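A protein chain is absent from this complex, but the other protein chains hold their places.
Chain lettering (A, B and C) follows the sequence in which the chains are written, and residue indices restart at 1 in each chain.
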Amino acid sequence: MPKTINVGMIGYAFMGKAHSAAYRDVPRYFPELDLQPEMKAICGRNEKAVREAAEQFGWDSYETDAMALINRTDIQVVDVSSPGWAHRDQVIAAAKAGKHIICEKPIANNLADARAMAKAVTEAGVSSFVMFNYRRVPAVALARQMIEAGEIGEIYHIRACYLQDWIADPQFPMVWRLDKELAGSGALGDIGSHIIDLGRFLVGELEEVCATTKTFIKERPTAPGSKETGTVTVDDAAAWLAHFKNGALGTFEATRFARGRKNANRFEIFGSKGSLAFDFEEMNKLQFWSAADSEKFQGFREILVTESGHPYMDAWWPPGHIIGYQHTFVNALRDFFDAISKGVKPSPDINDGVAVQAALEAIAQSSDTRSWVRLDDL
Amino acid sequence: MPKTINVGMIGYAFMGKAHSAAYRDVPRYFPELDLQPEMKAICGRNEKAVREAAEQFGWDSYETDAMALINRTDIQVVDVSSPGWAHRDQVIAAAKAGKHIICEKPIANNLADARAMAKAVTEAGVSSFVMFNYRRVPAVALARQMIEAGEIGEIYHIRACYLQDWIADPQFPMVWRLDKELAGSGALGDIGSHIIDLGRFLVGELEEVCATTKTFIKERPTAPGSKETGTVTVDDAAAWLAHFKNGALGTFEATRFARGRKNANRFEIFGSKGSLAFDFEEMNKLQFWSAADSEKFQGFREILVTESGHPYMDAWWPPGHIIGYQHTFVNALRDFFDAISKGVKPSPDINDGVAVQAALEAIAQSSDTRSWVRLDDL
Amino acid sequence: MPKTINVGMIGYAFMGKAHSAAYRDVPRYFPELDLQPEMKAICGRNEKAVREAAEQFGWDSYETDAMALINRTDIQVVDVSSPGWAHRDQVIAAAKAGKHIICEKPIANNLADARAMAKAVTEAGVSSFVMFNYRRVPAVALARQMIEAGEIGEIYHIRACYLQDWIADPQFPMVWRLDKELAGSGALGDIGSHIIDLGRFLVGELEEVCATTKTFIKERPTAPGSKETGTVTVDDAAAWLAHFKNGALGTFEATRFARGRKNANRFEIFGSKGSLAFDFEEMNKLQFWSAADSEKFQGFREILVTESGHPYMDAWWPPGHIIGYQHTFVNALRDFFDAISKGVKPSPDINDGVAVQAALEAIAQSSDTRSWVRLDDL
Partner (left out) sequence: MPKTINVGMIGYAFMGKAHSAAYRDVPRYFPELDLQPEMKAICGRNEKAVREAAEQFGWDSYETDAMALINRTDIQVVDVSSPGWAHRDQVIAAAKAGKHIICEKPIANNLADARAMAKAVTEAGVSSFVMFNYRRVPAVALARQMIEAGEIGEIYHIRACYLQDWIADPQFPMVWRLDKELAGSGALGDIGSHIIDLGRFLVGELEEVCATTKTFIKERPTAPGSKETGTVTVDDAAAWLAHFKNGALGTFEATRFARGRKNANRFEIFGSKGSLAFDFEEMNKLQFWSAADSEKFQGFREILVTESGHPYMDAWWPPGHIIGYQHTFVNALRDFFDAISKGVKPSPDINDGVAVQAALEAIAQSSDTRSWVRLDDL
């Protein structure tokens, strides 16, 4: 029988739903794991809503005060899936309470907060984990394995973008994600943070960036159909050039104004021996070009990443029976509990969260100052 | 609070795992459903294995005798996910016991059995449901809606195939699916039944078929690496031409020898006003061509079927956050329990299962007699 | 300086235009060829039209009587690009006149004619060449090389189709191609002949076929907008199952009713070691799956067939600078003149044309008799 560990989660919106599903599924698909989560408590400020969420998502109990949840003695893991502005205090409190921490991305609304959080985690000696779930797409995990195995050689280029279109309509109303006070930034932090993380995961550390951001629609209805308008204080889109410490050149773009692109988290990576390409909208596939192939038969190979030998896939279905977005969270949590069980550091951890936050800060600063910003200077 | 209904399931292999996941998920993603399943008992002949399956998949109890499970008074729904040869007796017993029935496809190993099952179900007045889960792929459900709405007009053609490659290697050993006694047929019944069902779902009733089947590798090792061989008594591949009652022309092919195709359940449907195309390996997409589009801008449109307005998708994730194979079972069970709750006939039911079985029989007979076979003559 | 050989061509419509372009281009792109065509004369029954065609397409002179052209002493090669019903007499006359013959496909409107033509050619000892131009798509030629080199092993399956939609509109009027007297058959002979030829080129000789044909729209306006209608006497679509002599199983379909498919001449070939797939609408690409690839990285490889090492491509442009439909004719004629120059038999020749005609006849007969037809029985 595996041991169990009790989890308390703050937040019950999109990420709360996704994480809950993953907690439920970890023991079902990864029964061999030595340490399995128990869904002890969920937390939200609206009692009626959080009570219903507890019921629907399968949590044993609920809290309406985050600090109360954090300090419950029957909880060993705190999952911070609240909005970004709330992360800092919750993570610091959880660290001080000696809890292991899972935190949604980006970990904070600014770099200073992120560093304070990492300091608290380090001082407390607890484990931390940041939910850059796209690392756990099997195709992306395979890409990482291939890069580490030298399949594409030295990396020259990464072209990454994350394209959505959910606010392209000027009549789409103000929401908290369009308010800098609450969200920190717009497309940049929300989806740009994912491609920054994938850049670090697949290529390496950033040396410097040069960025521009844009807000195409500056005034929006305060509510659907309303004549009253509010001001958008975050970026609708961000684009940046990047030099990596290993010499690779990167181009990145995050936008919510790409009509027809729904969740196009994509990359192309070109190396001295081969290339890789990925698009989340076809998340079960990885494109691979190899200079080692016979010259006459070279071409981008579409690997359907559903074989039992592919990362995580042994837990799921037979070849060709594709998986979806939510499986990335199951895979991620499997790795987290596996690490805790084995006493090793989960990855990516709070320091990876800080590194991404530094990139976000560098990008924002570069956009403001219209100049290149070195990450080491922050 | 929704009412609940107790389910007992026979089988714990691939389909048992998939159905179990779906029973667990129905209440999580479709909480508004008036009638929710309770996972009461699972049944298998190997006690150790079924006990572990009960634990891992989340069933309250287990049985080692199918009839015992069927006759448990605390069970109202019997899910027959056992191998095909076992379906007949279990379905008939469940019907006689007054249980609602969910049955995996194809419902039987021959048409006589299928008809006997349908007779028993009808006489008992219980509800029945056949797990043609591909109908519940949102893209396929959307295709059906579009056809019903006249978007592609009168249908001229369906080109359907189901391509896999898991036994293409001659060293792949004998398994029960390669033994006619146990499996009834090979690629034909296992995957051909799905495209027959999709043909009925999307185009209409079959008039007649002309078929051929092929067994490419006739002798296989009895076990991996074994020198001893056994004889494959089922088809490796089946292909058939079909005329539909409404005048449409169909070509169909099911094979386990299509190297590199893992689960390519595909169709192209061409009508007087437009066309549709689908490939399960990209299950979140539906291709649509419309003669109503401005002539200069006509082209196949790739609909990413993940919008909240698309069938079933409101229950899942935001646009572009794709779903996978297992979600088709959740969607299917949602519809089943919804139908039971509302007192309407689930669809597809046992009679649809019989219709597919009739097509399978017609195809097999056509292959044997090398002639066209009318389904009404069976 | 290369030697030259004088060509006379009968026909100046679509194929006349395409062949003319190819005759002009052969010396430009294949200057190393020892024998180059001279465009001596073009022939058509309408003097004004053929005079203009001669001018526009670059022919030195014109004739209005095919027999006059065939018997001109300054002509050594006769290109029969007239409608199908006219082929027989022209080819036989050309053979008797001792001319080398290029003939459009299908070579005749029935098998008896085709055999008479082949007999005349053989008795005269002249060279013959049938314009199955799709063999000269570089991607198709590469596919053939790969099959011959054993890259995909023993062939189990070919799935071929040729989908068009130019008469899907019921208001599209009668044209000669819809009249059996003139065209012999409909989609079957016109485009089905191409996939029959590709099947022979890539897989091998046919053993037997079982077919059905369909005419969806039986009455059409005699002219655009006319109230008067004429009767379509050919097939709108044809589909057939096939067994090859080497044991491969084939499914084939040719239709003019596939809305949105413009020239989808496609095949998928599955073998014991690998697979190939092609679609003319992306004619510069060949899909290749190899069991020899490392298991974890297997996938269909999209070969962009534009490298200088690929068939014919050295004559054209740098990698990635794609070529089009008309280049297939240039490549074909290059091979024809190369063969003549070297004194070897061009391929495909009139006997290949007969073999395709036999398949067409078998398919038509099978559709009529609703039974399997062996080609050797014809």
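The rule is short, and it goes like this: a contact is a pair of C-beta atoms (placed from the backbone, for glycine too) under 8 Å apart; a residue touches a chain by one contact, two chains touch by 3 or more.
All values derive from a computational prediction rather than experimental measurement.
Although one chain is not displayed, its contacts with subunit C can still be listed: residues 14, 18, 20-21, 24-25, 27-28, 31, 56-58, 164, 166, 261-264, 280-284, 304, 306, 316-327.
Residues touching the missing chain, restricted to subunit B, are 142, 146, 151, 286, 288, 290, 293, 295-304, 307, 309-310 (touch as defined at the top).
Mapped onto subunit A, contacts with the missing chain fall at residues 152, 156-157, 159, 161, 163, 165, 168-170, 210-212, 214, 216, 237, 239-241, 243, 247, 249, 251, 253, 255, 257-261, 268, 270-275, 289, 291, 298-300, 370-372.
Simple rule for what comes next: only the chains that are shown with their structure count from here on.
Copies subunit A and subunit C of the same chain sequence form an interface built mainly from equivalent positions, shared numbers / all numbers used being over half. Distance between chain centres (mean CA atoms), subunit B to subunit C: 41 Å.
Chain contacts: subunit C has residues 298-300 touching two or more partner chains.
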